[in-house]
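The complex appears here without one of its protein chains, the remainder shown in place.
On to subunit A.
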Amino acid sequence: MARLAREHGAGLLLGLAFALWPALAAALGLEWSLELAARILIYALAAGALNLVLGYGGLVSFGHAAFFGAGAYVVAILAYHDMVLGPVAIAGLEIPGTSDAWIAFPLAVLVAGLLALVIGALSLRTNGLYFIMITLAFAQMIYYLFVSLPDYGGEDGLSLFARSSLRPLELDDNLAFYYLCLGLLALLLAAKALVVRARFGWALMGIRDNERRMTALGLPTFRYKLAAFVLSGAVTGLAGALIANLTEFVSPAFLSWPVSGELLVMVILGGIGRLYGPLYGATALLLLEFALKEWSEHWQLALGPILILVVLFARGGLAGLRRPRGAGHG
């Protein structure tokens, strides 16, 4: 019990705060804040997925926007065909669009996972800086692909007419949507907590710390890195599907490199390789952005120095403040 409190205390407390926030916000007349809180949860989900490869696998992906945007576009394009364009004919088959989340969300996960499989299979043959650059390059390719697709809005993006329907849940109800985000985040955090302690997580951490030794021990490291990359991309795609529903709008901006950078900042700020790090990081970064935007339109001028200070003085990120010397598997 004491161990549980030590390892999960702050994370569970923050989770509880998110669970209670809608009631509190209603009491305080802050209903507008639900959108911001949902955005935090969604970004925490994506940053948590990035943390699997970055924190446990040591793979600095600068291209996770591709999976985030792909998930978002799958939902938006399916809805657009459902509402506006009508079915597509592929090889004589009439394929209708859909606004059903039971179909669109799994497809978003699948497409993002397949994209990660292709990008990972090619870029995981490189290391270090080259890996950073090649993941960035792939993500930018996808970005420009969608910029140049006028059928799907091109640079202007696509609006959704309504949120996806997840019967019996009504996602147009902000509260239902918020708890869906929280539930999915909790579920995937729990899954990640299991995975990183299981054999797979140890293999990843071994690769992160000493890939040459893992190979000499007999581990074909490539397939483990690829598996982690695909899992990570697939979950990031789910976050993308959620963000499309939150904003009811997608544009190539979701695919652009600043999104990849933001996700990296969230992981680093929260604590690389720490279970709740991405949740801390997403909460801190998005709240900070929000507060600074209220204060000045030149908010990024203040955000930069704050991030530098955190990185300089809290080496383990926010999660490291309590347990400065982490073994890297907390």
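Assume a residue touches a chain if its C-beta (ideal position, glycine included) is under 8 Å from a C-beta of that chain, and two chains touch if they have at least 3 such contacts; residues count from 1.
Methods note: contacts and distances are computed from a predicted model.
Hidden from the displayed complex is a chain whose UniProt protein name, among "Peptide deformylase", "Amino acid/amide ABC transporter ATP-binding protein 1, HAAT family", "Bicyclomycin resistance protein" or "ATP synthase epsilon chain", is "Amino acid/amide ABC transporter ATP-binding protein 1, HAAT family". From the options A:Asn127, A:Ser148 or A:Thr215, the residue with contact to the unseen chain in the full assembly is A:Thr215. When the omitted chain is restored, the residue from A:Leu59, A:Leu184, A:Ala203 or A:Leu263 that touches it is A:Ala203.
Subunit A meets the missing chain through residues 194-195, 197-203, 205-206, 209-210, 212-221, 224, 227, 327-328.
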